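This report concerns only the one structure given below.
One chain of protein is taken out of this complex; the other chains stay put.
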Amino acid sequence: MTKDVVGSVMVVGGGIAGMQSALDLANSGYYVYLVEESSAIGGVMSQLDKTFPTNDCTM
Amino acid sequence: MAENYEPKILAFLCNWCAYAGADLAGVSRFQYPPTLRVIRTMCSGRVDPLYIAEGLVNGYDGVFVSG
Amino acid sequence: MVAKLLDLAGIERERVQLRRVSAAEGALFSEYVTEVSQKTLEMGPFDPTQYMLELGAVQRALGTRRLRWLSGMEHQLDKAENVYREKTDPDLMEEVLSEAIRSEYHKALILEMLGEGPLSVREMAERSGMPVYTVSTRLNELERDGLAEFNCHEGSTAKFASLAA
Partner (left out) sequence: MDLSKCTSCGDCEAVCPVELESGYEEGLATRKAIYKKYTQAIPGTYCIEKTDTAPCKLACPAGINVQGYVQMVKVGNYKRALEIIMEDLPLPGILGRVCPHGCEDACRRCSVDDPLAIRDLKRLAADRFDPREIEIQCDPERDEKVAIIGSGPAGLSTAYFLARRGIKSTIFESLPEPGGMLRVGIPEHRLPREILNKEIEIITNLGVEIKTNSPLGPDLSIDDLKNQGYKAVYLAIGAHKGIELGVPGENVNGVRQGVDFLRELSLTGKTEVGKKVVIIGGGNVAIDVARSAIRMGAEEVTIVYRRTRTEMPAFDEEIEASLDEGIRINYLAAPQEIVVEDGRVAGLRCIKMELGDADSSGRRSPIPVPGSEFELDVDQIIPAIGQKPDLSCLEEAAGLEFSRWGTIEVNSISYATDYEGVFAGGDVQTGPWTVIGAVASGKEAAESIQRYFDGVDMVEGREPVTLDDPVYRPYDKEPVKHRLQMPELAVEKRAGNFDQVELGYTEEQGQEEAGRCLNCSYCCDCELCVEACLPGAVNHRDQALEKEIDVGAVILTSGTDVFDPDKLEEFYLYKSNPNVMTSIEFERILSATGPTSGHLVRLSDEKEPKKIAWLQCVGSRDQNQCDNGYCSSVCCMYAIKETVIAQEHSHNGLECSIFNMDIRTFGKDYERYYERSKEQGVRYVQARVHTISEVPESRNLNLHYVSEAGEIIEEEFDLVVLSVGMEPAKSAVELAGDLDIELNQYNFVKTEDVSPVTTSKPGIYVAGVIQGPKDIPHSIMEASAAACSAGSDLAAARGSLVKERIFPEEINVVGQEPRIGVFVCNCGINIGGIADVPSIVEYAKSLPNVVYTEENLFSCSQDTQEKMVETIKEQKLNRVVVAACSPITHEPLFQETMKDAGLNPFLFEMANIRNQCTWVHSSEKDKATEKAKDLVKMSVARSAFLEPLDYLTVGVNNPVLVVGGGVSGMTAALNFAEQGFATTLVEKGMELGGSARQIKKTWKGADVGSYLDELIGQVENHTGINVMKGAEVVNAKGFVGNFETEVKIGDLKKTIRHGATVVATGGQATETGEHLYGQNPRVTRWHDLEQNLEKYPDAESVVFIQCVGSRDESHPYCSKICCTASINQALEIKEKNPETNVFILHRDIRTYGERESVYQKAREKGVVFIKYSPERKPVVTEAGDKLEVKIFDPVIQREMVIETDLLNLATAIESSANETVTSAYKLPVNADKFVMEAHAKLRPVDCATDGVYICGMAHYPKPLDESIAQAQAAVSRAINVLSQQSVAVEPIVSQIDQELCIGCGLCVESCSFSAIEPEKVEGKGIRAKNISALCKGCGVCAVACPQQAITMKHFNNDQIIASIRAGKSVA
């Protein structure tokens, strides 16, 4: 069934991986629906203070 | 020194580091004396020694450069 | 460099402070500001009018090609090695830098003073507090660079004038 291709993508989960794939797709010309369960994106990474190996802050 | 004397300090804050740090201090409501007069620069490297001298010539009591 | 110039100009070097703050260290930023404000408070108000001459000299010195060149090179010579894989010895670098700063500052001071009109060496020495000997050696350097020249005689003393912008 050759339905015409829909040029949008749904990314489920607004953690670091979700945000990165959403950004990449948006910059490559696709309409992105980023669906996040909680009230803000950021996922577990937003709870961390610093990240290895560079020790810069997660925000 | 008169007690109500309030030093005026010229501050050059780098947009990505110190300025953002100052914003975070604001968001977390850390109090500090209102002496700073902030100029935002893209990077602390941009602060030419001439600007520091200019600050003193114009009567600032101190210059604070933070990157 | 600025610190050394301020020392020469007799202005407390602590008036200029440098600090490293990252975007996440809000608390650290507020501590630094409190600390710097406190120090500046203790130093009391800074009245630029007393240091008009010296500050003029600092600004002029900072504008000279020699000091700007050195400050540019300082970063490069410290870090990178030269072609022969040698690193400049830091103390030597320090020495060259301080010497250059001192000479440029004195020359700038002289040009500042001459800015208001021709003066003699002794007058300049009294006004600036520099020993007479230093004034005359710096004056020769200025003459060599074409920034100052003998102007006229007033009685037995020679007066010089600035040619700099």
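Per-chain numbering from 1; labels A, B and C assigned in written order.
Basically, a residue touches a chain if its C-beta (ideal position, glycine included) is under 8 Å from a C-beta of that chain, and two chains touch if they have at least 3 such contacts.
Small disclaimer: the values here were computed from a predicted structure and weren't measured.
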Point to revise | Displayed partners of the chain not shown (whole complex) | key: A, B, C
Exercise for review: Just the residue numbers, please: which parts of chain C touch the chain that's not shown?
Suggested key: 24-27, 30, 63, 65, 68-69, 71-73, 75-76
Review point. Please identify, in ascending order, the residues of chain B that touch the omitted chain?
Key: 6, 8, 10, 15, 19-20, 22-34, 36-43, 45-49, 51, 54-55, 58-60
Point to revise | Where the unshown chain meets chain A, residue by residue | key: 4-13, 15-21, 24-25, 27-31, 33, 37-56, 59
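Here is the rule we go by: only the chains that are shown with their structure count from here on.
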**Study point:** Computed distance of Cα centres, chain C from chain A, in Å
**Key:** 53
Practice item. Indicate the whole-number Å distance between the mean C-alpha point of chain A and the mean C-alpha point of chain B. Key: 36
Study note, to complete from the structure: Note: chain C sits from chain B at a C-alpha centroid distance in Å of 23
Practice item. For chain C, write out the residues touching at least two other chains, lowest number first. Key: 22-24
Review point. Hey, what residues on chain A touch two or more of the other chains?
Key: none
Practice item. State the interface residues of chain B toward chain C in the complex, per the touch definition above. Key: 1, 5, 7, 9, 16-18, 20-28, 30-33, 35-36, 49-50, 52-54, 56-67
Check your understanding: Which residues of chain C touch chain B in their complex?
Key -> 1-2, 5, 11, 14-34, 36-41, 43-48, 51, 55-56, 58-59, 62-63, 71
